[in-house]
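Left out: one protein chain. Kept in place: all the others.
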Amino acid sequence: MYLRYQTSRLVQWHDTDAAGIAHFTAFFRYMEEAEHELLRARGLSVSMQREGEHLSWPRVSVRCDYSSPVKFEDEVDVLVRIGRIGKRSITYAFDFACRGREVAHGEITAVCCRITEQGLPESIDIPEWVLDRLKGNGES
Amino acid sequence: MYLRYQTSRLVQWHDTDAAGIAHFTAFFRYMEEAEHELLRARGLSVSMQREGEHLSWPRVSVRCDYSSPVKFEDEVDVLVRIGRIGKRSITYAFDFACRGREVAHGEITAVCCRITEQGLPESIDIPEWVLDRLKGNGES
Amino acid sequence: MYLRYQTSRLVQWHDTDAAGIAHFTAFFRYMEEAEHELLRARGLSVSMQREGEHLSWPRVSVRCDYSSPVKFEDEVDVLVRIGRIGKRSITYAFDFACRGREVAHGEITAVCCRITEQGLPESIDIPEWVLDRLKGNGES
Partner (left out) sequence: MYLRYQTSRLVQWHDTDAAGIAHFTAFFRYMEEAEHELLRARGLSVSMQREGEHLSWPRVSVRCDYSSPVKFEDEVDVLVRIGRIGKRSITYAFDFACRGREVAHGEITAVCCRITEQGLPESIDIPEWVLDRLKGNGES
């Protein structure tokens, strides 16, 4: 049973656009922030040093489907679930709700990489100690 | 044969992140800018007045797959194709390349809406005059 | 004695740039968010309806001086003070600190406006009931 993590975001003024609603890109910032919050809650980080290695998680695929707009100062509930853990990648699923109504659903697939001496990401198998932290039992 | 439109973007400093590459959200800004450029090239706009109606195109689904990173001051070629025109929606496909290598592929599905007197979007059939402008013959 | 308000922000990945630090524009988002948080703490909003009027606070001048960089996942303490209340404008001052060291100082001057029927901002004297809420006695 993979980790679930609940957080929320208030729609900021700079998130809105001239249609008077949150711009569609705001949801990707909320997703990234929630993913990183989940990682921190498990003692991890999206960019971390460990045993002389620099681990990072570049995204290879992201998507978002929108069902209802949100406005300035709306409170958006964000439920993150780890939908799938592959050998080298993790897919996070995000359910967004506002006052009980669904507003959007998103996904991010990130690949586990070590940063080489040349500063380039190289995909690697997800280390055991990372998996141990992510396979929580129940809500955090 | 639907419209194809070619444009480009230079990766700006504010597009980059601490990994030294363009942040994944930058590609959604490039997509939106290219979509709107295509519309303008056809005498349209993503938010336009016509015969007392205010037409707008909220997005219902967006995605992007990343195959290779781009860096500050890289020139990114953007090819937009109208992939599908439905009764009420348009799906745009975006191919991103940098110095000849593919870097990303994205999609945006936008729904044709009129803005009601209450300022809310209401989906409508895509008007004929819009379709006429989008069904170009060949590259613009 | 005008209001003081204390909040904090975590530097997000999308706030950083290729120099590995928070991009200078991130501080303006932090300022705006802190200003709006202060207003909400006093039962106000930067965009609010009252007695049939729509009040808004467009900014006329903003600035920020940077003394030290901040990085991803740094906790930034933000102290907002209302530095000056004019007849029609408010100047907010922002002190940013990270682990006890000063990192930046900013200012925003916003003008009290009502939105006309044409949707345009028109500057007005700050209403008494707004002043009453902003002239707190001590920290909130």
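In this document, chain identifiers A, B and C correspond to the written order of the chains, with residue numbering beginning at 1 in each.
Simple rule for what comes next: a contact is a pair of C-beta atoms (placed from the backbone, for glycine too) under 8 Å apart; a residue touches a chain by one contact, two chains touch by 3 or more.
Model, not experiment: these values are computed from the prediction.
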- Task: Could you tell me which shown chains are touched by the chain that is not displayed?
- Result: A, B, C
- Note on the structure: Per the whole complex, from A:F27, A:F72 or A:F96 the residue touching the absent chain is A:F72
- Hey, which of C:L10, C:L44, C:C64 or C:L134 is the one touching the hidden chain? C:C64
- Item | Contacts of subunit C with the absent chain, listed as residue ranges | 18-21, 24-25, 28-29, 32, 47, 56, 58-67, 69, 119, 121
- Extract the touching residues of subunit A with respect to the undisplayed chain. 13-14, 16-18, 20-21, 23, 25, 71-72
- Note on the structure: Listed in rising order, the subunit B residues that touch the chain left out are 12-14, 29, 32-33, 36, 40, 45-47, 72-73
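Note that in this section only the chains that are shown with their structure count from here on.
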- subunit B against subunit A, contact positions shared by both copies (same if over half, else different): same
- Query: Once you find the CA centre of subunit A and the CA centre of subunit C, what distance in Å lies between them?
  - Reply: 28
- Note on the structure: Between the Cα centroids of subunit B and subunit C the separation in whole angstrom comes to 33
- Touching two or more other chains - residue numbers and ranges from subunit B: 18, 20-21, 25
